[in-house]
Structure formats: structure tokens, C-alpha cells
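With one protein chain held back, the other chains of the complex are shown just where they sit.
Labels A, B and C are assigned to the chains in the order they are written; within every chain, residues are numbered from 1.
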Amino acid sequence: MGNSRLGANQYGKAENRVVRIYRDTARHEIVDLNVSTTLRGDFAAAHVDGDQRDVLPTDSQKNTAFAYAKAHGVRSPEDYALALGHHLLEAVPKAEAAKIRVEQYPWDRITVNGRGHDHAFVRRGDSVRTTEAVVTRSDEVVMSGVQDLVLLKSSGSEFRGFLKDRYTTLQETDDRILATSLAAHWRYESTDVAWNDAYDAIVAAVLETFADTYSRALQETLYRMGDAALGARPEVCEISFSAPNKHHFLVDLEPFGLRNDGEVFIAADRPYGLIEATVVRDSAGGE
Amino acid sequence: MGNSRLGANQYGKAENRVVRIYRDTARHEIVDLNVSTTLRGDFAAAHVDGDQRDVLPTDSQKNTAFAYAKAHGVRSPEDYALALGHHLLEAVPKAEAAKIRVEQYPWDRITVNGRGHDHAFVRRGDSVRTTEAVVTRSDEVVMSGVQDLVLLKSSGSEFRGFLKDRYTTLQETDDRILATSLAAHWRYESTDVAWNDAYDAIVAAVLETFADTYSRALQETLYRMGDAALGARPEVCEISFSAPNKHHFLVDLEPFGLRNDGEVFIAADRPYGLIEATVVRDSAGGE
Amino acid sequence: MGNSRLGANQYGKAENRVVRIYRDTARHEIVDLNVSTTLRGDFAAAHVDGDQRDVLPTDSQKNTAFAYAKAHGVRSPEDYALALGHHLLEAVPKAEAAKIRVEQYPWDRITVNGRGHDHAFVRRGDSVRTTEAVVTRSDEVVMSGVQDLVLLKSSGSEFRGFLKDRYTTLQETDDRILATSLAAHWRYESTDVAWNDAYDAIVAAVLETFADTYSRALQETLYRMGDAALGARPEVCEISFSAPNKHHFLVDLEPFGLRNDGEVFIAADRPYGLIEATVVRDSAGGE
Partner (left out) sequence: MGNSRLGANQYGKAENRVVRIYRDTARHEIVDLNVSTTLRGDFAAAHVDGDQRDVLPTDSQKNTAFAYAKAHGVRSPEDYALALGHHLLEAVPKAEAAKIRVEQYPWDRITVNGRGHDHAFVRRGDSVRTTEAVVTRSDEVVMSGVQDLVLLKSSGSEFRGFLKDRYTTLQETDDRILATSLAAHWRYESTDVAWNDAYDAIVAAVLETFADTYSRALQETLYRMGDAALGARPEVCEISFSAPNKHHFLVDLEPFGLRNDGEVFIAADRPYGLIEATVVRDSAGGE
């Protein structure tokens, strides 16, 4: 092994499916999480010499993720992730950073006689809330997000005036379906945040902007959603989107003697456009 | 080929992703479908002799699925499936039966200023509505259903008094999480049904029963849900459930000095119990 | 519950991921299985009255699947499934039938210096071997199969002379790509079979026939493959295929001044043709 050395490396336990039930009263609460822990630091001995003395097993990290759901609790995924990160950093002297990623699956109460049930729930599949907290010896940073948010507008979307080259066959359109399965994540400037309120406000701003903005391209829609999110919560310093353009192609019904004025579409799987953009708070402020 | 003959066979086009937008007024409606057509009949010549003269291409079936979304419309998946089935049977003289399967993905309007938007939607991922219509030269039968309905109750579920053998290590419990990803389908006695109302009523009955019934086993819960569904709509003659028991195992926190009174669970992937049952209307009536 | 009664029902443990290592010598063998057990019988009390006294927990069935991998061993998935089925039927007096489904994932030895390694393996992803054994108080039936076998021929396939209707736009072709992800399962006439040899012979017959037969439709190809399989092993009394027609559409390159003589295709995901057929041994024998 004279010809190589260890570069960047990290390790941890991925996808701990932690379910926390709050049952202090008859009206239970459910928190349904997928938790992944990752440690970075000086673990060269484990790689180069096979010496594990500085390596806390991923099994112990798993145990900690479950224990912390009780010992610390899960008021929000961000709060839980930060606590878990700080603990792991403390438990592993050679670690320089702990990254905790949490996905939270939302549930609704089942409605019985017009009222949400005390301890029966139905999973709401419309999106997944995410967070990623990175804790170092001197700092902590939280990026939160939402994913699998499938959006569609059946009007108010065009795509025209684009660059054309010798491989361009696409026709311009002034009325198309715009649809995406949105993933967004945003960085908070500090960790002094009302996490659940902030999440709700940002998702609401994104949804409303998607609905209300006339779209001249998915790029423009992303930018406006980002601007709205930054406007909604001053704690957010930037937001990034990854948006597959889920194409809905108008079906040609003319061979069958039918008009199709934007009524029948085929939803395509692959390929898809993939548009990604970050919107950053302009600290110069409104010039 | 003296040693074999053709047995059962069928063919069709699977998973046509038909999206129908109703835009007669400014308030659009979206119907989002996955449509599969299947024909059964005397197609021996295609198999044995390679003679396609009786075979309507699956490509034509695809075209028909899209054309019918316009020509006939989609007031309900059941109504659309029946129309499509009757047409295909007519178009293919050698067909004896047409089976049309439709999955419908539900969407909500995006809320803007407290009101659902006219043409912007967010996909609601909590379940998929299904139907399967079988049309023959003399009959038509509709089975409808729901799938991917993920339910959980954090109390009101036990599992005790079961059969034990030499391979039994499971402890009895009088308080556990009961969770499943439910698939149900039910058969209608006729096709003279208010399809959308019936669907809503049956799903509501299933959900309410899941919530309100004390469960001594998933089997018992299925049976009561089936009974409630039959009670809710007289048009239904039987209902079948397929219910994976999505195990949530209580995590042992004692090694860490923590009590776990039904608060922290690990949601397991595999293996899972799989419970399936059909509940049939008792025409003899309450004996 | 005066208006309903229990119909068909079954229960069991699905997807036990059993890995059996044979290490009696330095040259290890690996058997990698996904095992599902299902019991049918008189379990009405569990459903209707919540009485579990006749119900062997699915957890015990899981334990048995793992224990039998040691106590009985896994010479073939069929042999193991039959043993497990007989045991479960014996353990559960109210059971009338045990159905054991096994999927086996194939592995190859890693090649080192031109020779297969003793205890290091790489998973071969080209297909999954399956079996389903149903054991009753008086009988046993085995259906084995293969799935996820992705096949393609780039020549020797046409599709012409088909039925046309008003929704037909497909052009006839005398040279196309034929591709499928094949699932096949076949029924053995008895359980006195050299299971591993039979599997190998049937898969080889299917593959060779796919390759060597000129195809006038996927239907014809399935029929010839079935006939070849029946010819290869007299123990097989019928074989069924489920074959999605994985469409490869010729890309129109003319707008770019390029000829495309069957050289560039787009592999489509959905929709797909779905062709299913059963080929049965003709006991009358070659008439």
C-alpha cells in the first residue's frame, strides 16, 4: 500500500425507523421517523490498520437513536437531530462532525363522528418532512426540507421563446400542464427557531406561490417559490429546489375524430426534465 | 409440437397513465388514472400459428383508453371502465371477456387564502382507489377497492391466547401497536350504483371500524371492517382484505436505564404477517 | 353482525429472508431465500370471536422457517418448502392447507486467479428462482418458476397482419426489437423430481427457444417456449408465462439528417403490452 492514502470518509447507521408514541394522556400523538447518523473525523486507523478502538459501532448509534426518542423526546425532528448529534460527538472523541438526517412521515387522525380519533391514525402520503443537522466541535447547522410533494397546475403555464438548435423539434406552447415532484431544502441562519412553525410557513409559501404564479418555465416558478419562502421566514438564508419536470403530453386524438383542447394527457415516466436552483437571501437588502 | 396445447391466455395493455382535465369552467377538475386492459377469448391462432388476424394490437387498446377519456369521459373509474370494456368486446370479435383495471390517484386543491385553488393541485398520497370491471357477452361485474391505506392504532390492540408449539417464542401482549397497509376490494351485486358515493361510504366505514374496534387480532379487525362495509352499502355482496401486519416492535431500553411503556418502537420491514380474509353478505339474514 | 359471514381466508408470515451457509468444508455454499408461509383452514373463531386458540402466530412460523433451514436443510427450494409445509400442517390442527412460497437469489463465486473463491460470492442478478408448494392432509403440489428474466432479441421478430379498428394507428413491422421481463411457472405432475436438474433444463429450454425461434408475435414465442419446456422434462404437466412486452421504439432521426435502420431505440417504461399464456401437456399424445 505504498501508493495510496485515505481521503474523505464517514460512517454511521442509516434508516433507523424510530416510531415515538406520546401517550401521557388518552389523546396519543405519533411521531414517525427515519433516522440516519453519520460521523466524520480521524478514523484512519480503522481503514489502514484495521484498528477499531476509535470506532463507535453503528449498532451503538442505532441504540442511541432509539434511546434519545425517549430520553430527549421528539418535539421536532430538528430539535431531536441536534440533541442526537451533540451526544454522538461527545461519545466519539475522534469524531469531528456528526450529521443527523431525519425524515418524518406525517399522519392524520382517523375521523370518527366528525372528530379526530384519540389513538387511531391514517398515514398522509402527500409529502415527507426532512432535516439534516450537522454538529461540529464549534458549530451547528440545520437544513430542513420537504420532499415527494407532487404538484400540478392545469393552466397558467407556458414554454416559449427558447433557444433552438439543429436538434430542436419541440413546439412552443402557451398552455400546458406543469407538474413536479418537488424536493426542497433550506438552511437556517441559526438554531434558535420555532421549527414546526417555520416548516409550516415555508411549505405554505411554496404551495401558494406554485398555485398563484403564472409560469413561463419551471425555472421561473422555482425562483418565485424560493423568494416567497425567504420572505415568509427571516431565519432562512437560502433554499434549494430539485424539481423533475413530470411531463404530461397532450394526446393526439385527431386520428379518432376528437378534439383535445388540453383535456387528455399521458403522464410520462422517463425521461424527465430536471431543474435545480438555489435562491439566496440578498443581504444587501432590497436594492 | 405434438406434445402440448394452449391453455388459458389473455393479453392487453398495462398501465396507461391517463390524465383527464375537466376545464369547462375556470374551476378545473383532475382525474388521474392508471388503466390496464385485458382481453380473453379464442386467440389460439396467434399463439400456435403466429396468425395475428384476430388480435387487436395492445397499441390500439392504448389509443382507445385515451380516446375514451374524452369521448365517454370519466365520471367515475367504474363508469369509465365499463364503457371501455364494452367497446373493446365489440371491437374484437374473438374476445369473450374484457377486463379493465383502473387505479385512481387522488388530488387535493392547493389552499390559497383559505380556499381551494381553481387549477392548482397537490397529490394526496394516502391511498389509491381501484376498480376492475369484467365485461362478457352476457354479463358485467365490477369489483372496486382501495389500496395503500396505511393505518395504525397506538392502543386498543392485544394478541393473547394463541396456539403455541415448540417453535413459539412470542410473548403474549395486551397492548401493542397495530398497523397495516390495507388493500380491500369489494364486489357489487349490480352495476346500478352511485359509484363515488359508494366508495366514500365504504372507505369511511372501514376507517371508523378500524379506529373504534378493540382488536384481539388483525383477523378480528378485518372481519369487523368487512361487516361494517357490508352494512354501509347494500349494493356490496362481499369484501376482501389483504393486510400486512406491519410490525412495530417495542425497543428494549432497559440496558440504558430507561423505561419504555409503549413509547418507542422500531418499525420493521420484513418479515411481516400477512392476513387475508373475505367477508360475505349472509343472504339468509341474521340467523 | 347479523348480515355477514366469513368467506375465504388465510394467514402467514411473508418474506422471511433466510440465508443458509453450508460450511462443512472450506468450500462454502450459499443458499439465499425469501420464504413466505400461508395457512388456510377453519380459523373462523379468530375472525368472528377474536379467539386465537387455533392460531399459530406468524412469529412461530417465522421461527420454523429459520429452524428448518438447519434441521432439514435446503437441498433445493422445493424440497425445503415441502418439508416446511408438512411440518406446519402438523403443528396447526385447524389448518387444511399450507402454502410455502420460496424465492431463491442466485450467487456466483468471485473469480480469483481464474478460480471460484471458497467463501466469497457476488450476487448474480439475472433472474430469481421460485417455488410454491401446497401441502394438504391428502396431497402435495409443487409449482416452480423463474422470474425477472430479462430477454431481448434484436432481430428475428415481426408484428404484421393484425386486426385493425378505428383506433388503430400502429404500423406493421417486419423487423423489431422483442424484449420482455419473463416470469414463468410450471406445475410438476408429482414430487418425485430431481428439482435442481429440472429447473436448469427448463430454463435452458426457454432461453434457447426464445433465441432460436422467429417470432411473429410475443404470443407465438411464449407458446413455443412452453412447448419446449414440456418437451424438456416429462415431469412438467403445464407451464404459464407472464410476459410484459417491453417496448423499444425506433427513434425518428430523420429530422437530424440521420438514417436509423434499427440501430437506435428508446426503451419505454409504461404502458407495456402484457401477454399471458399457459401451455398444457396434451395427454392424448401427439394427435
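Just so we're on the same page, a contact is a pair of C-beta atoms (placed from the backbone, for glycine too) under 8 Å apart; a residue touches a chain by one contact, two chains touch by 3 or more.
Here the structure is a predicted model, which is why all the values come from computation and not from measurement.
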| item | value |
| --- | --- |
| Listed residues A:V203, A:A217, A:V251 or A:V264, member touching the removed chain | A:A217 |
| Chain not shown: contacting residue from A:R27, A:R75 or A:R270 | A:R270 |
| Chain A, residues in touch with the chain not shown (by the definition above) | 1-17, 36, 38, 43, 46-64, 67, 91-92, 159-165, 167-170, 215-217, 219-220, 222-224, 226-227, 230-231, 238, 240, 244-245, 270-282, 285-287 |
| Chain B residues touching the omitted chain (full complex) | 166-167, 169, 255-256, 269-270 |
| Touch list for chain C against the chain that is not drawn | 16-23, 28, 30, 32, 63, 66-67, 69-71, 107-108, 110-113, 117-127, 148-156, 177, 207-208, 210-212, 248, 251, 253, 255-256, 258, 260-269 |
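Throughout what follows, only the chains that are shown with their structure count from here on.
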| item | value |
| --- | --- |
| Chain pair whose interface holds the most contacting C-beta pairs | B-C |
| Averaged-CA centre spacing for the pair chain C and chain B, given as whole angstrom | 24 |
| Multi-partner residues of chain B (at least 2 other chains) | 16-17, 63, 67 |
